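All protein chains but one are shown in place.
Up next, chain A:
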Amino acid sequence: MSDRTSVESVSSTQPRQNTKSDSTTPLGGGTPAPAASPKRASRVRPADAIFRGLSTGSAIFIMVILAGVALFLIVQGMPAIVANWQSNPELNDGFTSAFDSFWAYVGPLLFGTLWSAAIALVLGAPIGIGIALFISHYAPRRLAGLLGYVVDLLAAVPSVVFGLWGIIVIRPFLLPLSDWLNTYLGWIPIFGGQVTTTGSTILAGAVVLAVMILPIITSISREIFLQTPRLHEEAALALGATRWEMVRLAVFPYAKSGIVSATLLGLGRALGETMAIAMIISPAVIVSFLVVTEGQNSQTIAANIALNFPIASTLQRQALIGTGLLLFVVSLAVNMIARSIVSRGSSKTGGKKKARPKPLVVPTGDATSTLTRDLVADKNTAAGPEGASA
């Protein structure tokens, strides 16, 4: 009984999880609602109808907006996408002049968008997850609260400020590192090329991007880590696992899907970032993997739009909107993948307890740990029905 309440108290941080467990285990908190509902149903109050209408309206409204944005992008972008880029005089002028077709133009931009976001993710995701783990499992309670608050505050910093910070602080800060990477690791293709002198590299941009995606990765991972069943954690500890082994055997397997979705949502944020990138990186519309050069940084879609929109002619503007359409599609795809992973993960952990994901890392040759894992798994299968019947 005490086990269940502790699990409940932890998981109460997330309402979605709550409703899931309601369906499987009849909990004290869930019972009053069905009992009271027949009474309420007999009297329909106007406030109910109004609120229902408002919330339904809001839900429809957001769909209409999304569809409207998609429609706007398609209608506005189409003329440039289907235009003949080789012969059209408007497109043969200015920033679109060097490209033979819309796809030749958007290709490098799309690559740059994904490349910068990927570097940011490689740099930011481990740190974000580390912070989340510290907050949920290592930090003293008071510090954890403060730290969580500070990380969330990071999300409130405007990207222009991040951009200025990137130009004034991060660029010069990374210069020695860029030099070092170029000198000693220049044989690795991505660190090659003519090394930067001003620091205006995709590396500097990605470092700032990594900081910008920290809050979203941290806050989602933290929530997931906090939902790890206390029973699993205590079982692991009881079997002699250290704190790290407990995290590895009980927390990570449970939170795997949550971590993936947090990372993908961070990726979505990184893909659409505009101002900081536009300010920090010295861009070129080319496909380049180099990260410490001045003149060979792949431009991103969002920054390209921001930089060229003011001087674009009508058709060029439509070309930029066309690139925006592609960014929209990519971001939407990333977010949908993230959501589907979340929902698949939660149905696994919340619904069918037996189909628990395997631990991420299976230690070999460590008898205690293997034993722990097996026992935790056994305990887990046993705990499900037991908890339900209690």
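Keep in mind that, in the parts below, contacts are C-beta pairs under 8 Å (C-beta built on N, C-alpha and C of every residue); 3 or more make two chains touch, one makes a residue touch a chain; residues count from 1.
Here is the rule we go by: contacts and distances are computed from a predicted model.
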From "Phosphate-binding protein", "Lysyl-tRNA synthetase, class 2", "Urease accessory protein UreD" or "Co-chaperone protein HscB homolog", the UniProt protein name for the chain not displayed is "Phosphate-binding protein"
Touching the hidden chain, out of A:Gly124, A:Gly148 or A:Gly199, is A:Gly199
Out of A:Gly128, A:Gly148 or A:Gly272, only one touches the absent chain, namely A:Gly272
Out of A:Ile305, A:Leu326 or A:Ile341, only one touches the absent chain, namely A:Ile305
Where chain A meets the chain that is not shown, the residues are 93-95, 97, 158-160, 163-164, 167-168, 171-172, 194, 196-200, 272, 274-275, 278-279, 282-286, 294-296, 302, 305-313, 321, 324
